[in-house]
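Got a structure for you, written out below as structure tokens; questions coming shortly.
One chain of protein is taken out of this complex; the other chains stay put.
Up next, chain A:
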Amino acid sequence: MSALKIKKGSSKHSAYNLRPNFSDVQETHTIAVLVENEPGVLARVIGLFSGRGYNIDSLTVAEVDHEGHLSRITIVTTGTPQVIEQIKAQLGRIVPVHEVHDLTVEGKSVERELALFKVNGTGDKRVEALRLADIFRANVVDSTLESFVFQLTGTPDKIDAFADLMRPLGLAEVARTGVAALARGI
């Protein structure tokens, strides 16, 4: 077959994603961005999202290489396939950005988030909260006679599910870190 007759939608022949890019389907992607840890770099990334009207569902950032002054920003974003491609290309052209990885399409990955839940209550509700926490493998990191602070690590879905269960049991406050993610394997 002539190389010219590239089937629409095939990405075999291209360094680029040639899927029909302009569909209305919304996809959620987790993007890992390795950046030089210099002042203003987070503002550049966030400014790109607000300036071009992209969504940020979750964003985490911390320095991961102290010697190389590299930070890793993990962004969960939602958009059409075309918008996701643009987000990656636009991130890539920010000068202090070293690498951009779309963990959602580059093979399997693991995603984890840490959350703290303050649950106030006494009597049966308190016991039930503790029992559910045990099922979810949440740890108690603070306790008074009328409250717990649970620490839970897991996927965002698991944390959502736990929050839903805690709500009728006296959930007072939630703090979440946002998603950290890594590709599986070597």
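The rule we apply is simple: contacts are C-beta pairs under 8 Å (C-beta built on N, C-alpha and C of every residue); 3 or more make two chains touch, one makes a residue touch a chain; residues count from 1.
We take it that contacts and distances are computed from a predicted model.
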| item | value |
| --- | --- |
| Identity of the absent chain, which is to be given by its UniProt protein name, from "histidine kinase", "Ferredoxin-like protein", "Acetolactate synthase" or "Monosaccharide ABC transporter membrane protein, CUT2 family" | "Acetolactate synthase" |
| Candidate in contact with the missing chain, chosen from A:40, A:107, A:123 or A:185 | A:40 |
| Selected residue (touches chain absent from view) among A:27, A:85 or A:128 | A:85 |
| Sites on chain A contacted by the missing partner chain, in the whole complex | 2-4, 6, 13-16, 18, 20-22, 36, 39-40, 43-44, 47, 51, 82, 85-86, 89-90, 92-96, 98 |
